[in-house]
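Just dropping this structure here.
For this depiction, one protein chain was excluded, whereas all remaining protein chains were kept in their positions.
Letters A and B mark the chains as written, and numbering starts fresh at 1 in each.
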Amino acid sequence: MSDAVKNTGLFMIVGALILLTGVLQSWNAALLILNMGLISAIMALGVNLQWGFAGLFNIGVMGFVALGGLAAVLIGMPVTPGAWRAGGIGVIGALLLGAATIAAAVMVMKRMRKGPLRALVVIVVLVGGFFVFRALLDPNVAAIEAINPAGTGYLGGLNPGDQDTYKDYGIILLLAWPAGGVLAAGAAWLIGKTALGLRSDYLAIATLGIAEIIIAVLKNEDWLSRGVKNVIGIPRPVPYEIDLQNDPAFVERAAGVGLDPTMASTLYVKLLYAALFLVVLLVLLWMAQKALASPWGRMLRAIRDNEFAAEAMGKDVKRRHLQVFVLGSAVCGIAGAMMTTLDGQLVPSAYQPLRFTFLIWVMVIIGGSGNNFGAVLGGFLIWFLWVQVEPMGRLLMDLVTSGMADGYWLKTHLLESAAHMRLLTMGIVLLLVLRFSPRGLIPEK
Amino acid sequence: MSGDPYGDRGNKDATIVNPRGTGTAQPVKGGSAKAAPNGPFLIGETMTGGYGNGPDILHDCTISVEKGEIAVIVGPNGAGKSTAMKAIFGMLDLRAGHVRLDGEDITALSPQARVAKGMGFVPQTSNIFTSMTVEENLEMGAFIRTDDFSGTMEQIFDLFPILREKRRQPAGELSGGQRQQVAVGRALMTQPKLLMLDEPTAGVSPIVMDELFERIIDVARTGIPVLMVEQNARQALEIADKGYVMVQGANAYTGTGKELLADEDVRKSFLGG
Partner (left out) sequence: MDFLNALVALSNYVLIPGMAYGSQLALGALGVTMVYGILRFSNFAHGDTMAFGAMVTVLMTWWLQSLGVSLGPLPTALLALPVGIAVCIGMLLATDRAVYHFYREKKAKPVILVIVSMGVMFIMNGIVRFIIGPGDQRFLDGERFLVSARDFKTMTGLQEGLAIKTTQAITVVTAVIVVAALFWFLNRTRAGKSMRAYSDNEDLALLSGINPERVVMLTWIIVAALATIAGVLYGLDKTFKPFTYFQLLLPIFAAAIVGGLGSPLGAIAGGFVIAFSEVTITYAWKKVLGYLMPESLAPDSLMQLLSTDYKFAVSFTILLIVLLFRPTGLFKGKAV
């Protein structure tokens, strides 16, 4: 089995790269790469489900990841005292009304005969509904946002603790991960239902647009996610470094292995995260592999390779596509919730399509579309590069500019620009792999 | 396909990929012609080949036409008749065999270069530019000409008077027979030395079919040899100077039209008794 040897070798190379980071830079940096690598691998797994198995082009990964992050807030943060009474119920009511408006418009579309009258009624329902919706929503939103805007000003989440004790219930964040998946799946179902329904789908543009809209909502709807004020201090399912450092037993054990308490606590926390993430990755990878080998997975690939034949055999292509789109997006949502947990904060403006959509695509393509192990490998490898290209670029620039006089404009410019090397590198790596190994590092079998 | 690194994985997303008008030809890249004197005016000799990495469709197939002749290729569905035409035109890279035209070996020439050498080809389907007017279609036919082609266009309008009437209309709005006339007209605009037609009468009514055959005979009378693939084998062989019966990518019977019509085997197998 030379394939198995080669693939193991590839994983070992990436492992060695991370270990090298530990030896040369710091173990904290190495573990950080490992943790984000695990999360990236999960995202890549999700995209691979869609693109690799079914040929669905999802370029809204960012949106699903952000929804996962929102789930971490909605599950992990404590409820803001008085917010529900002040306007929470009203907001929910307004949202329900908004949904009812759309449902009514759809009903009119279906029930009435085609013609100018129908168009008019639909427009009246939608426009009227919109104004009522806004009239109901705005005052309630204002009421929620008025509650201690500097600290909360939003509804909060489901954490059973109060503002002072909520961090004791960090374990609840483990629930946020599947919740992130559910939230993303719900959004994906709505998108898929509309975008995959027509003769030729238009999933690409739909996902691109929805992702931007989700980010806009997170940035603007302060009552939900505090908007650009960010949610910080999200509790975590692992102990806090400071608590460990104050724990004599931990300090003693750290001293036992020859580490100072600060170092030991940071490493310990990151290792705990790594263990948790690894479990999630392995479970999802196992499920993805099982799915690939199951009749369901075989049918998906049959549809992908010859849709007409599959359709002629009576396979419901749209249904399968919808299923796999929802599942893949859910996986991205889970990864998003995990990432927000790791960060301990939700920063809507940090969500950039290049980083959260297109980079994940690079991971999948380079790892090998249609191969789950490939996607995982791509996740680790590309994340490693994404982090390490910057210092490498700086080294390169130092080298290039070493002959130039200090203060020479080109030297200053080159040194400053080294940070932008990572985008360039990602593009070059993608194009090189597409050109010389178009099926990726671990090709589909 | 999973095996094809350049495949689309079944993606049908019209917002990112354009399904319309994409080419299927795998044209010869282009080289130069070599002198190859003697032999018939046009011959595709012992051609073997298929699409891309797929299996061979043509096996040692030979087709030739002499000046002033109408040659017809008939045969059952999937026999490789159209493929043979495409191979002669360079829309398909041959693995073995040669194509010679008017004393030159043109096997290495790209389709554009073959047009310049005087070949005109009317494919079976999508043989007009539907979004362009009739006149523009004819202009595109004359694309390689640098001289004034208004005279040729007049001749084509004389040959197909209906086209003169509809010259400003998008060709996609015409009826099936009219579209075929545009298609033939487009190919004639280069003033080709040879006209190749792939099932010109496919999908048109019997009356229109008769008229089209008349026109094709008219064209042949002007001295342009015609090579034609036909589904309506009987009518086609009736006007043919030379006939080829193809089966499974190879020559099965060859002879004059009359000979083939009289041949017992051919009649039994292909002409329905």
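Quick notes on this one:
Operating definition for what follows: contacts are C-beta pairs under 8 Å (C-beta built on N, C-alpha and C of every residue); 3 or more make two chains touch, one makes a residue touch a chain.
Please read all numbers here as calculations on a predicted model, not as lab measurements.
Counted over the whole complex, the shown chains touched by the missing one are A, B.
Among A:100, A:146 or A:424, only A:424 touches the chain that is left out of the view. Only one of the listed residues, B:132, B:208, B:239 or B:271, touches the absent chain: B:132.
Taking the whole complex into account, subunit B touches the unshown chain at residues 6-9, 11, 13-18, 20-27, 52, 89, 91, 111-112, 115-116, 121, 123, 126-132, 136, 139-141, 143-144, 186-187, 190. In the full complex, subunit A makes contact with the omitted chain through residues 55, 57, 130, 134, 194, 198-200, 202, 204-206, 208-210, 212-213, 216, 219-220, 353-354, 358, 361-362, 365, 416-417, 420-428, 430-431, 434-435, 438.
We adopt the following convention: only the chains that are shown with their structure count from here on.
A straight line joining the Cα centres of subunit A and subunit B is 54 Å long. The touching residues of subunit B, when paired with subunit A in their complex, are 1-2, 5-6, 8-16, 19. The part of subunit A that touches subunit B in the complex is made up of residues 51-52, 54-57, 200-206, 301, 303-307, 369-370, 438-439, 444.
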